[in-house]
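Okay, here's the structure, questions in a sec.
Selected chains from the complex are presented in situ; the others are not included.
For reference, chains read A, B, C and D in written order, and residue numbers begin at 1 within each chain.
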Amino acid sequence: MPRATVVRRVHFNAAHRLHNPAQTAEWNRTTFGPCNLPNYHGHNYEVELCVEGEVSADTGYVVDVGTLKALFDEHVHALLDHHNLNLDVPWFATRLASTENVALFIWEQLASRIPSGHLTCVRLWETPRNYVEYRGG
Amino acid sequence: MPRATVVRRVHFNAAHRLHNPAQTAEWNRTTFGPCNLPNYHGHNYEVELCVEGEVSADTGYVVDVGTLKALFDEHVHALLDHHNLNLDVPWFATRLASTENVALFIWEQLASRIPSGHLTCVRLWETPRNYVEYRGG
Amino acid sequence: MPRATVVRRVHFNAAHRLHNPAQTAEWNRTTFGPCNLPNYHGHNYEVELCVEGEVSADTGYVVDVGTLKALFDEHVHALLDHHNLNLDVPWFATRLASTENVALFIWEQLASRIPSGHLTCVRLWETPRNYVEYRGG
Amino acid sequence: MPRATVVRRVHFNAAHRLHNPAQTAEWNRTTFGPCNLPNYHGHNYEVELCVEGEVSADTGYVVDVGTLKALFDEHVHALLDHHNLNLDVPWFATRLASTENVALFIWEQLASRIPSGHLTCVRLWETPRNYVEYRGG
């Protein structure tokens, strides 16, 4: 059977700040600039979930994009949307809430739950001008 | 001389929540849903500044879009970008930080400072799926 | 109170063809070109619903964009999405399924149901390269 | 009959510079900055042509968007696309090649040729971050 990659675009909004508590206040200000400001800022995160696999002869699908959306809603959107990544999401208690790490969090929440095919990329836009691709590993 | 409208697109990121302290917690939860969550969320706000006026025979311009960008940077971006609208911007101490009111704030900061032509619209996207137009008055 | 316009972007997918049964086959082919082909084609319709009104001091809203989405889902999306405009929607039995008329249909379904403010524009993209604005009347 | 506005999006690429020969070199450098550099720069101009009129009961159209595209191709694209506005287009010999004036040129080329309805706006993006609206007059 032929193989293809299916991509579903989803989104969520959240607040965050970048701050490494193991470093000094001055290091944080210099390293992160306005992203270190104390009262948080936020983003409209846009996400692409990429799943590669065999095209089923029965359905013509690698995976139903509606299923990808439902998995994202339950395991990512419910935890991050309209929340503060630093204050509300325990996973970020010990990790910086950078775009790189948010992509890694989404991967960890979804990779083992894809019902057919396998997750090959989480593409995460923090703004329309910068994004991250995480491919596992 | 002919007249035209010039539009400059700019942007900023901020955190906010919707909460009316004159109302009960339950009213706020019901009215604002996840936008009322206590620890803030955020957006990539995209803005269009629209200035209408006569096309100058000397410059071919209604107004230099670089000037619009500089006014926005000084009088809006410096106050809102990477900030928390509720905690960091005194103007919102007595107003809800809704998209409608953020557009009104931008108008108040810029309308009297446009050097040629006059501001006719602030168009403000809170997300790629919803925006507000404020035209004064 | 200040007044503003709030816009919510929504979407649906549908099949249609352009065919005027009061005219000859040749007139239809000449007038509508490939849009007249007999077995239908289709579009991802993108819609902007524009509501103008007073900004409420209690909510900071002209109207809750979530309410606009819910009204669209019930009174437009449920009837048009994944349907054939010509075969499945009685309103089009006596009208051409042009973008102009689809915008008019959406207006008729929603204008009297807006709970605060009033509908001022239905903007309807048939493709990323052409759209229609209907403002009533 | 109901009335609506139909919009067709088209595009062209061109080189230009901003230079007012009635002024000094220093005035030009100060006023136009890098837009005054001598060897030209260029843009992917995106255009929206807006035509308002009655929706025909026969066709469901205000105007066929294919006709708008054909008029643009013949009377604008053929003259501007892949050309240098300053050197190749006589209309700009006595006018600055600003976005405002390019919109005015497009209006003059098309307004009297619209076969049904009337041209209400030429919206012209010079870049994804700035555009002009010209509505005649």
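Keep this in mind: a residue touches a chain if its C-beta (ideal position, glycine included) is under 8 Å from a C-beta of that chain, and two chains touch if they have at least 3 such contacts.
Everything numeric in this text was worked out from a predicted model, so none of it was measured.
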* **Homo-oligomer size of the whole complex, from 4 visible chains** => 6
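Basically, only the chains that are shown with their structure count from here on.
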* Minus chain B, work out the clusters of chains still connected through touching contacts. => A | C, D
* Equivalent interface to B-C, which of B-D or A-B, with over half of contact pairs matching by residue number? -> B-D
* Asked: So if I superpose chain B on chain D by CA, what angle comes out, to the nearest 5°?
  -> 120
* Between chain A and chain D, what is the separation of their C-alpha centroids in Å? -> 41
* Asked: Per the centroid of Cα atoms for each chain, what is the distance between chain A and chain C, given in Å?
  -> 33
* For chain A, which residues are shared contacts with two or more other chains? -> none
* Chain-level touch network, classified as line, ring, star, complete or other -> other
* Under the touch definition given earlier, write down the residues of chain B that touch chain C in their complex. => 18, 20, 22-23, 31-33, 95-101, 103-104, 128-135, 137
* To do: Note which residues of chain A are touching chain B in the complex, please.
  => 11, 13-16, 34-35, 37, 39-44, 46, 81-84, 87-88, 127-128
* Where on chain C is chain B touching in the complex? -> 2-10, 50, 55, 58-62, 65-66
